[in-house]
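What you see is the complex with one protein chain gone and the rest in place.
Read from first to last, the chains carry the letters A and B; within each, the first residue is number 1.
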Amino acid sequence: MRILAILRDLLRYNIEFAAGLVLVGLVAVMALLSFASPYPALDVYVVPPDVPPSWDYFLGTTSRGQDVFWQLTVAIRNTLTFGLVVAALSRIIALVVGLVAGYKGGWVDRVLMSINDTFVVIPLFPILVLFYFIMRDAMSWAMLALITAALGWAYDARLIRAMAMSLRTREFTRQAYFSGASTGRILVQEHLPFVLPIVFSTTMNNINWSIGIEVTLSVLGFTDINTPTIGGMIYWANQHTALVAGVWWWIAFPVALVVMLFVGLFLLAISMNEYIDPRSRLARMGGGA
Amino acid sequence: MKPFLAYLAKRLLQFAVVVFIGVNITYVITHSTPIDPVEQSVTAATSFGVTSPEAIEMMRASLRQLYGLEGSPVEQYLSFWRRVLVGDFGPSLSAFPTPVSTLIWRAMPWTVGLLLVSTLMTWIIGNLIGGLAGYHRRNRLLKLVGIVSMGIHPIPYYIVAFVLLIVFGFVWPVLPISGGAGMSADRGDTFGFALDVLVHSILPSLSLMAVGIGGWFMGMRALVSNIVTEDYVTYAELGGVGRRRILGSYVMRNALGPQVTGLALQLGAIFNGAIITEQVFGYPGLGSLLISGVNSGDYSLVLGITSVSIIAVSAAVLVIDLLFPLVDPRVEVR
Partner (left out) sequence: MTPAPLPTRRPSPAAAPLLEVSDLKAYYQMRFFGVTREVRAVDDVTFAVRRNEIYGLAGESSSGKTTLIKTIARAIRPPLNVVGGSVTFDFQDGRRDVYAMTPAQVDAIRWSRLSYVSQGSMNVLNPVRRIRSSFVDFAARHIGGTRQAFFAAVAAHLRRLSLDPKVLDAYPHELSGGMRQRLTIALATICRPEFVIADEPTTALDVIVQKGVLAMLREIQQEIGSSILFVTHDMAVHANLTDRLGIMYAGRLVEEGPTTEIFRRPFHPYTANLISSLPRIGDDVRRSGLPGAPPNLADPPSGCRFHPRCPLAVPRCREAVPPLEELEPGHRVACHVAKARATGAALS
């Protein structure tokens, strides 16, 4: 398949892609390990608290009597799931808006872009905070995911629209149009494959963004903090003044792991972008001053 | 002049649309709660101390208006809008009876100052380094700076702020990690006070800059790499125009346009970052105010800050949009 060939090329010649893949892979492994956790995720005081990293407790234990390592696996799994769900949902919105606006042009485009620009400009964080404020304990993860997705599609829709606009003038589009294909069919069958590489790299960025939102909200205690997430772990650590008490491992390891995820996804995104841009490919081949 | 007027009109319209949609979203959210918000807020606010019955009634009345629970749905909507446009959000619940607008005005200069300085510096430095990196592709130092800034860029503002807090708070405590100015600062002594403010703003600014530079760097570098292949650059080289002049007047100047647009697009995200960073460092701006408002159940304050944020950011974007023609005279081409 063409996609596999692309991935293989990227892996071989692009060190950022390989590095990114390694980092994300490690994080994914951690997430999968969560299913092997010997302690139920929500239980507290199952192990002696405040034990530094040692052979018994690989990454130490928290002040709430949880094993940091196993908590971390569950936390990263939840955080990652949230990020993936939001990214998936917002891809759909971004694709629909971007492709339709780019293809249709005219007033449809103008209206959609006006709405799009609104969501790009409006500071989303206060709105999310307001949302939490109103909902309080009634705010479930699903709800948060939904509203985050509803706010986070704008920037990527622009990129997709740009690509769609250039596709609109191509020969094969005209052919499809004149052979009677409906707008929907043209968009899905003809344009979608071209747009996918951009979608891939924007997905990486979007996952970063939504996980960033989750971490930030959880750290402030604005989410359901009984579900273990990265932000949640930091929240509880702060509640127990972990730093002052010297329990640094409670904070350091979640931060380290989530930074690995961020940097890994970012590397994947930029290597994908570079791959798409033919000028940078030429530069790697020995051209350019 | 004509094309500029058309451009101005378009931008103003967009500004109106943004504010309209933003405030509407706010309205919808406040009306999507399943429980009686007024009683909830009143209980939450009054649980912090003793409040007189008259005060509680004032709170209730103001809240009912703010939540838009008075009168018919249309009246609710209209009175909500009136309040937002006038800036009257009633008294703050946690700092009763201080009006919310007073609290916001007090916090605003801190946020604006922090944002203005750090955003400008980040944008200028990021673009400069990125531009140089795009032009001198083989320079090792620039590559290194690039990798570092791009490495920090994807990390969310909170974590970077937090790490800086740990480093400068516990490991190497040379900078103040909280407050806008020292507790004992004498506001009368303007120069000393100004210096104190400056020192206190170093960590929050540093935090915002660390995250931001990578983004501008990448964008500018990509832009410059493309621009050097443009006809007017090649022609200038053919004309023997000096390298420095080419870099400044032909390359960087042409890259400024998209970067200014980029700044307008990023303001929302930068604002978000500033809010969170303020919270970490206890900086007395809108961010800390917002969080404390949430924690003390102060609905009026939270609503006020949200509305003001939306309007302020949109206005800032409008200003940048209006300055754009100075950077790129081809306005009607947009």
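Descriptive notes on the structure:
FYI, a residue touches a chain if its C-beta (ideal position, glycine included) is under 8 Å from a C-beta of that chain, and two chains touch if they have at least 3 such contacts.
Given the structure is predicted, the values throughout are model-derived calculations rather than measurements.
Which of B:8, B:241, B:265 or B:319 touches the hidden chain is settled by the complete complex: it is B:241. On the side of chain B, touch with the chain left out of the figure occurs at residues 230-232, 234-241, 245, 249-250, 253-254, 256-257, 327-330, 333.
By our rule, only the chains that are shown with their structure count from here on.
Once the centre of each chain is set as its mean CA position, chain A and chain B turn out to be 22 Å apart. Per the touch definition, chain B reaches chain A in the complex via residues 14, 17-18, 21-22, 25-26, 29-30, 32-35, 37, 40, 137, 150-151, 153-159, 162-163, 166, 170, 218, 225-226, 229, 264-265, 267-269, 271-272, 275-276, 279, 290-291, 294, 299, 302-303, 305-306, 309-310, 313-314, 317. For chain A in complex with chain B, the touching residues are 114-115, 117-118, 120-127, 129-136, 138, 155, 208, 211-212, 215-216, 219-220, 222, 234, 243, 255, 258-259, 262-263, 265-266, 270, 279-280, 288-289.
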